[in-house]
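For reference, the structure I am asking about is given below.
With one protein chain removed, the remaining protein chains of the complex are shown where they sit.
This part shows chain A:
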Amino acid sequence: MSVFVIIYYTLLLGASCLAAYFNKRSAFLLIFSLTLVSFILGIVGGPGALRSVAIAAGLLALAAMVSYAFREFLIVIASTNMAKELRTAPLTAAFGMFVIFTYAIAGIFAPVIAPFGEAEIISSAFAPADETMLLGADQLGRDMFSRIIYGARNTVALALAGTVLAFLLGALAGLLAAVNGGWFDQLIARTSDVIMSIPSLIFALLMLSIFGGELANDTTSFWLLTGFMMVTGLLVVTAVFENNIIGWAIGLAALVGVSVAFAGFMLIIFNPSEIILVLVVAVIYSPRVFRLTRAVAGNVVVMDYIEAAKLRGEKTWYLIRREILPNSTAPLVAEFGLEFCFVFLLIAGLSFLGLGIQPPTADWGSMVRENATLVSFGEITPLIPAAAIALLTVAVNFVVDWMLYRSSGLKV
């Protein structure tokens, strides 16, 4: 019996006795059942199994401590109102926020953090990890760690852009449909039904094969993006100006300007094929956002205060902005988090199939595919980008769970 095993059992038994003594029922049950499981594990698997249990427990404890500290940190730096909200966050949500925070830092400061460029070949293919390369090299001899860091920037930025565009279109259409009803509602709802009836991955593949290749050039993507923004902006103009013809003229002019400027700006950040990808994602996901927004806003629209505002003669845009939106932000924010995960996974999936982000840009989805062969040699390298994807998805979901819980009004 090694010293480790003795210490292991002493700690567990001591902790369970303490818990029992202080009447901490659930803690005692947890620790003591762990002790019992460890007896069996120790006999079957030997000290090695116990060691991995200890490491897992240590990691969990570490994550919990980090989350706790991070939450306290946020509470201290936040304003009074925010701090009150943050205090209700469970540890899982704090963990989620910490992970998102870490990813954001990695993405924003990628060139500073990453030791090498994302396309820089620095050693032989599949070189093992050493002092300069923390995670080894990929199939072309590029530094895995640097590519993971750059991947945070590329994949997450794309997913974020896609989700934001999907939300702009879907939420605006949903709000307008809820307020106006009638043929407008029917038209948009049926259109979204059509889009939703096509399986999303197949639809994405179809769209990408149409707009990929030849058409993925600066001009096409510029006009497509401008068009998308015009459609979205048209919804805003309808709501703001209603039947005012002069207003419409001014609104349309402003709209064209804004759309063109936005498309130009996007072209600076992303390359044409990425813009096509973002647009495809936005079109595929906006119907889901539309449905949710319409349902949420539909519950608000029937309230007496909306009737009072309508009788006052308020315009649609005021109704949406001041009366409906404040009452539906919580479910919408939660939906944003959820949709972000789906979009993120879709983009990673498309990249894995070779249709998403194009090489040599680092991207987690394609990194899994490129290094897939290593799995058969028992290496975990291809699992690292996959784990990065999984971790972010789980983290976002943790935060979203907390928000959903809050917006559902369950308070006990």
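By our rule, a contact is a pair of C-beta atoms (placed from the backbone, for glycine too) under 8 Å apart; a residue touches a chain by one contact, two chains touch by 3 or more; residues count from 1.
FYI, contacts and distances are computed from a predicted model.
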Note = Per UniProt record, missing subunit out of "Peptide/nickel transport system ATP-binding protein", "GMC family oxidoreductase", "Heme exporter protein B" or "Lipocalin-like domain-containing protein" is "Peptide/nickel transport system ATP-binding protein"
Query = Where the complex has a chain not shown, which of A:72, A:193, A:218 or A:307 is the residue touching it?
reply = A:307
Inquiry  = For the chain left out of this view, which of A:199, A:247, A:326 or A:354 touches it?
reply    = A:326
Message = Considering the whole complex, not just the chains shown, which residues of chain A touch the missing one?
response = 303-305, 307-308, 310-314, 322-323, 326-327, 411-412
